[in-house]
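For this depiction, one protein chain was excluded, whereas all remaining protein chains were kept in their positions.
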C-alpha cells in the first residue's frame, strides 16, 4: 500500500503480539474468556455446514419420530441420542443453534456495517463542513434518539414490507431487517465521528494538508478517518451485541425472519411454546447461546473501550 | 523600492463569537465580535527573517493563518510576489501554494500519527506532482538527511521520535515542495531549550542553503532576537512597532515594546529585578478605546484614549504611538 512500508514484513505479527492492545487483551481475564466464547460461537456459526450433525432445515434429513428427544437421552422410538435434544419436528437443537447463530451473526454484522458506513459518512461530513448541514444532521439525529431504537426498527421494517410485493417478502426479509436495524443505529456512530472530526480537523497535521491545498475529500478519508476509527470500533463491537439482540427481539415478536430462515430469536420464539409442557431444552439452549454471544461481544466491547482509553492505562 | 516577497496591506480579521441564535434571542444579547487583527500592514523582503512578536491575543497566529490561506481575511489583502492571494483560485492559487509552506508549533499534533514519516514528507511532493515512484523515495531520503535524520527513518511512525526529531520531520515536510517562503508559527515553543537551539540552528542553516524567506512568529523575544532581521511588535491585533532587530533591542520606541523588553528574564540578571509591568492584557472582545495599550501605558495622554494612533514611518520601520509622534517619548 505504502512506499514506505519496511521490507521486514514477518515482524508485523511479532509487533502485533507485542502491542499494548494485545498485551492488555492477554492480561485481562474477562477479555480472554469473552474472546474465547465469542470466537467459538462465531466459528461454530461460520462452519455450521461442516460441523452440525445434520442440516435441520433440510426436510430430507428430518424424522418426525425423533421429536421431543430430551438432551443426552436416547429417543424412545429411534434410540438416537442428541446432546441438546430435539424440538417438536425432530430437529437437533445443537444444529439449529449453529444455523441460527449463523443467521443472527450475519444480520448483526451486516446491520453494524450498514449503520457504521452511514454514521461515519454523515459524521465526517457534519463535523468537517459544520454550519447548517451539521445543524440539520444533528437535529435529525436528536429526533431519532427520542424514539426507542427497537420501535424505530419495527416501524422501518413495517413500512419497508409495505413497499415490497408479497412474493418477494420472504426472500427480502433478511435485507429489510438489516436495513431496519442499521437505520435505527447510525446516530451513535455519526455523533462520535462528528465530535472526533471536529477535534481532528483543527489539529495541525490537517492544517498542514490544507496549506498545500489537499482536496477536502482526501483530507477526510486519508487524514481524519484513520484517526477517528478507535472509538468507532468500540461502538461497533457493542453495537454488534445490540444488533444481535435487536434481531432476536424482532424475530421473537414475529416480525423478523420467517421460520424457514430461523435465527436465534426465531428459535426462542418457537421454544417458548414448549416451556410449560416440560420440553425446556427447546427454549433454554438457544436462549443460553444468545446470552453467551451477546454478553461476550458486549464484554469485549467494554474491554476495548478501556484498552483504547489512554487515561485508564 | 525594496524587494518585497510578501506584502500585507491593511489586513483585518474579525471572529463572530456570538452565542447560538436561540440563546441570543432568549438572553437578549447582541451579536459579539472579536477583532483578532485590525488594519495590519507590513512587508517581508526576499531572503530575510521577519518576526512577529506578541503575547496571547495579539493576533500573531491569526495573521500567519491568513497568509498561508487557512483563514480568509475579513479585510485587506496579501500580495505574494506581486500577485494578490485573496480572490485567487484554481490553477493560479495552486502555483502560489507551491511557493510557501508552514511549520507549526506542536510537533506532536502536526504529524498524522497514523502515517509513516516517509508518507508525511512525501505528501506535498505528491500533491504538487513534483515527482513519482522511486523518485519520491529518493527525495524523501534526501530531505531526511538535510534535516539531520536518516533515510531509514522514513519507515517509522511519528510516535517513535522525540519532540525535536518530530520538528525536524515537520521541517522536512515543509521543504519538500521546495518553497521560497516558510511561515514558522512558534516552531520551538513546545521544545526544550537544548533542542530549541538545535532547531533554530538548523533553520538558519537551511535559510542560508536554500535562500528561504521566513515569517517567524514567537512570543519569546530572546528567540526572535536570535533569528530575526526585522521585527513587528503586535498588541491586541494591531502593529505597535516595526523595526530592524538591532534597533528594536537597543532603542525600542513604542512604550509596549519597551515594556516587553523589560519583562524578559535574562540569564545575566541573577538577583536583579525586572522592571514591574503594570496590568494585564485586556479582553480582546471588549478592547479599550483609542490606543489599546493606553490603560497600561506610562505615557498615556487624553488623545490616546480617544483616537487610534496611525503608523508613523521611522527609519526602516514604523511606530504607532502618539507619544512618539508628539515627541513625548
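Going in written order, the chains are labelled A and B, and every chain counts its residues from 1.
Please note the rule applied: contacts are C-beta pairs under 8 Å (C-beta built on N, C-alpha and C of every residue); 3 or more make two chains touch, one makes a residue touch a chain.
Basically, contacts and distances are computed from a predicted model.
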item	value
Protein name (UniProt record) of the chain left out of view, among "Methionine ABC transporter ATP-binding protein", "Anti-sigma factor antagonist", "NADH-quinone oxidoreductase subunit L" or "Nitrate reductase subunit beta"	"Methionine ABC transporter ATP-binding protein"
Option touching the unshown chain, where B:25, B:92 or B:263 are the choices	B:263
Selected from B:45, B:219, B:247 or B:303 as touching the chain missing from the view	B:219
Of B:172, B:195, B:217 or B:324, the residue in touch with the unshown chain	B:195
Chain B residues touching the omitted chain (full complex)	55-56, 162-165, 192-198, 200-201, 204, 219-223, 225-226, 249, 259-277, 280-281
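By definition in this document, only the chains that are shown with their structure count from here on.
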item	value
Computed distance of Cα centres, chain B from chain A, in Å	50
Residues of chain B touching chain A in the complex	65, 68-70, 93-94, 97-98, 100-102, 104-106, 109-114, 116-120, 122-124, 127-128, 136-137, 140, 154-155, 170, 173, 177
Parts of chain A lying in touch with chain B, wherever the complex brings them together	2-6, 203-205, 207-214, 223, 226-227
